[in-house]
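Apart from one protein chain that is not included, each protein chain of the complex appears where it belongs.
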Amino acid sequence: MSSTTGRIFKATTFGESHGGGLGVVVDGCPPRLPLSVEEIQRDLDRRRPGQSQLTTARTEQDKVEVLSGLFEGYTVGSPVAMLVRNLDARSQDYQHMREIYRPSHADFTTEAKYGIRNWQGGGRASARETIGRVAAGAVARKMLSVLANTEVLGWVSRVHNIQLDPFSDLNYSLKQVESSPTRCPDSAAAAEMGEAISEAKQAGDSLGGVVTCVARNVPAGLGEPVFDKLEADLAKATLSLPAAKGFEIGSGFGAVSLTGSQHNDEFVSDADGAIRTATNHSGGVQGGISNGETILLRVAFKPTATIASAQKSVTRQGEAATLEAKGRHDPCVVPRAVPLVEAMVCLVLADHWLRQRTVDVLEGLPPS
Amino acid sequence: MSSTTGRIFKATTFGESHGGGLGVVVDGCPPRLPLSVEEIQRDLDRRRPGQSQLTTARTEQDKVEVLSGLFEGYTVGSPVAMLVRNLDARSQDYQHMREIYRPSHADFTTEAKYGIRNWQGGGRASARETIGRVAAGAVARKMLSVLANTEVLGWVSRVHNIQLDPFSDLNYSLKQVESSPTRCPDSAAAAEMGEAISEAKQAGDSLGGVVTCVARNVPAGLGEPVFDKLEADLAKATLSLPAAKGFEIGSGFGAVSLTGSQHNDEFVSDADGAIRTATNHSGGVQGGISNGETILLRVAFKPTATIASAQKSVTRQGEAATLEAKGRHDPCVVPRAVPLVEAMVCLVLADHWLRQRTVDVLEGLPPS
Amino acid sequence: MSSTTGRIFKATTFGESHGGGLGVVVDGCPPRLPLSVEEIQRDLDRRRPGQSQLTTARTEQDKVEVLSGLFEGYTVGSPVAMLVRNLDARSQDYQHMREIYRPSHADFTTEAKYGIRNWQGGGRASARETIGRVAAGAVARKMLSVLANTEVLGWVSRVHNIQLDPFSDLNYSLKQVESSPTRCPDSAAAAEMGEAISEAKQAGDSLGGVVTCVARNVPAGLGEPVFDKLEADLAKATLSLPAAKGFEIGSGFGAVSLTGSQHNDEFVSDADGAIRTATNHSGGVQGGISNGETILLRVAFKPTATIASAQKSVTRQGEAATLEAKGRHDPCVVPRAVPLVEAMVCLVLADHWLRQRTVDVLEGLPPS
Partner (left out) sequence: MSSTTGRIFKATTFGESHGGGLGVVVDGCPPRLPLSVEEIQRDLDRRRPGQSQLTTARTEQDKVEVLSGLFEGYTVGSPVAMLVRNLDARSQDYQHMREIYRPSHADFTTEAKYGIRNWQGGGRASARETIGRVAAGAVARKMLSVLANTEVLGWVSRVHNIQLDPFSDLNYSLKQVESSPTRCPDSAAAAEMGEAISEAKQAGDSLGGVVTCVARNVPAGLGEPVFDKLEADLAKATLSLPAAKGFEIGSGFGAVSLTGSQHNDEFVSDADGAIRTATNHSGGVQGGISNGETILLRVAFKPTATIASAQKSVTRQGEAATLEAKGRHDPCVVPRAVPLVEAMVCLVLADHWLRQRTVDVLEGLPPS
């Protein structure tokens, strides 16, 4: 029950870091959506390893094959199945993991749950599982773009103790984000962050950070008032990413420092007569439902659990042991987490967009 | 699709702040669980209004009737349906809400979504909807207690700028929590918080805060490695509560200040030979799956949107208007949010406990 | 996981034959649907016992209370919760059931499943559970009527060996169906059926029969091509009714007597240029998707398991015993099964109607 997300726009991922391949089946994407393999590959290229000095040395081309669901450049309503082969899998790199549990990894808990573990890599807990998410997210992104001109963009707003002013401009562009390997759109901060990551790598250590993500042009009315609040689904989606530890919508934890009169977003009419809010502490969502303002969220990622330095741990039998990691890894996952956060946000919004289609069916029959 | 939570242990809430009543249908609770109406009422009494000066003046007894699913003191496997009547609903208090949107409430978004709104109260966005959650959570709590001796306890760790030391003792008891109307287990901080809330009330303003929640004696192995990570489901469940703005598991946003070598939880064997972690930055969850340590999470709540002071807003027609709230409300929702957070955590854990039963079916057939 | 049906238009029933009451929570019904309690009561009146000599002597008024979801005559998008109280429950009538399993009832299997049983009546297996289905079906029926002018009508086409010519007119009206207590629209056959049922009752025995159901004005395009074929969901929905043993769509088992050239439904253009089929062996569904023709299905019901004559059985301890039923029961359930079949068909069609709304979102963007 674990590998599917979404109620209507559904993505089911499969595959492990080692084995025949990874991928995803996207079910529920509307037919007649123009879609090309290149659009999917573009997002995959943003997540793949080996993009810069700051990421893991594992080099995977991660070329996607669309197995089904496309015909003459359009979706046809059948599942869009996508496959990426594992090519640079080196099982021998993981021999040390066979007996010793890696701290703050999923080795121990995977065995606690399943009673068995594919020790050749991280199994489903591997960051490679996110390939399927990004491929599915690319389809969702395209749908949102065509249907509502919605744009989802994330960036690195913090690495360790280097952070952007949270009150800074949120109008960054994809070009600004992609102009640095850290994916921080502020060039000065980006340089600092890159340096910090390099230093951590040098020291055999790792860093965490925060990804900020916005969704622009989200129509009002998406979300649900109770369990499936839009912010709740966004929280679940992003907290399901490897290494995520915290989530905020709008003002987030910062809301606690304000009083109600400071925090409330007053309604105003704009020049076109549209009802807007004067501030956006709500982060684009009120009572679980989008209000038409920009959706704003932040996700905290812990420092990469795999570090080059020796660590104390225990064997499967509980005996003390020292672990010296040999697998390839990122000293800071946050730059590569940006397309992952975007993909999850796209999947949530696409699902809720379609859900809303089942709500506004009596639009032409106003009660009064 | 909005009113049900859970895959196996499922709760479906119904009802609005005004109308015949509110309640919940709990489906999937195992049969043969000893359960009394009193156990359910006990949790409802903790959430009901009018418990102290710090909460809303709306006085509802909120007595629960169990309509089905219990027989001679035990669950029988059929849905446990529970109903609470609305008694002290005063529609006239809400006349001012008919035309003017309350800032940072769900009035505007409810209309954007549904094209119609029951303006007599907050509808499904009303805090009264949580009655069903608490009743369902009480059933889940009992199941967890009987099956695994699991204990779920929350408390107020922050109100506005008054907060407990995050490194303070987490071994609080229910008695300590309930000893103050603020539900802060530290009596000095509790007093300060109470005072701050009273001052805000006096000033016609409101405050937010943070609820910390722990789950003790959660067996290792609960959760899922991908979309339904335990922390992801906990995030969704708690972010679905009214006024919630942020979520942290374990170290949360604080993880970003640490390096990997500082943050990783080393494995150790305890005196009994059990594998434990030396620290608990993971908050009891690694790779989406519980590791047997105490689950630790925090939820941020914004200051109550309803305030007594006049606020600027617009009418449904977009004309500028001034809103002067007359409904009864809490100057700070956080004390009453404690049983809500607990209920949601109980629901998530009960569901994952039962899900794990479908995983460990071949326990007796070890592969090697 | 058992008490909910539907993906978007969802109904969750609760309650047993004995206890506080029975009902249903309908979630996912679109807002702004005009709906009155009377419309719901009308369908409930068709299913309630005591309508004629041919049905059980249990007299329940089965008056429904709508607890939530309606406001000033319209649905508002929140769950429509409905409650019917149990009034004429006589637990003492069931004392004989406490120890002896009734043949072809669910007593034995309920204990096999749950390890516990509310022996005061049939629990969830009681026909009274269908109250919730009929109430939910009435809401679905109204939605279908408003949105698509769809009409769902069932009738008794067979009781024991008395049957309507299967090639007879299918254009019966509700008035014709309701003109006889047997709900057979052919008055001669209805009289024969009534007599046969009376004779069976006299003999302490019971009879089964077949309900035929049509759905008129179902738009083409409802259903799904794989697991959720429209006929598959209709089969599941109707086979989930108590005492149902078989299901046919269109030609059904009779299809086997025909060759492909005889069975295929040729396409033709009608006077208005619309594409129709010359015959309707398909029963309105091709490849799992409605084709715009009348949907036609039949459901077989076994003879009532409760009979007045003494029967051999065993006790819970496996000792031979003789059972003499004392509970009130119908000598033939088929007349009262008609509104049940209709309700289930309405629920399936309403759900698929809303599902289709998530498919045709790019209607304005033809690929060529």
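Letters are used for the chains, namely A, B and C, taken in the order the chains are written, and counting of residues starts over at 1 for each.
Keep in mind that, in the parts below, contacts are C-beta pairs under 8 Å (C-beta built on N, C-alpha and C of every residue); 3 or more make two chains touch, one makes a residue touch a chain.
Quick caveat: nothing in here was measured; it's all calculated off a predicted structure.
Here one chain is not drawn; of C:Val134, C:Leu164, C:Ile249 or C:Val341, the residue touching it is C:Ile249. Annotation for chain A: contacts to the undisplayed chain at residues 1-4, 7-8, 10, 12-16, 19-23, 25, 27-28, 31-32, 65-69, 71, 74, 76-79, 81, 83, 113-118, 120, 123-124.
Along chain B, the points of touch with the absent chain fall at residues 7-8, 28, 30-34, 72-74, 77-78, 146-147, 225, 354-355, 357-363, 365-368. As for the chain not pictured, it touches chain C at residues 1-5, 7, 13, 101, 103-106, 108-110, 112-116, 123-125, 129, 158, 160-161, 200, 204-210, 220-229, 231-233, 235-237, 239-240, 242, 244-253, 255-269, 273-275, 277, 281-283, 285-292, 300-307, 309, 311-314, 318-320, 355-356, 359-360, 362-363, 366-367.
Everything that follows uses one rule, which is that only the chains that are shown with their structure count from here on.
Inter-chain spacing, taken between the CA centroids of chain A and chain B, is 25 Å. Separating the centre of chain A from that of chain C, both taken as means of CA atoms, is a distance of 45 Å. Each chain gets a centre from the mean of its Cα atoms; for chain B and chain C, those two points are 39 Å apart. Touching two or more other chains at once are residues 1-4, 7, 13, 113-116, 123-124 of chain B.
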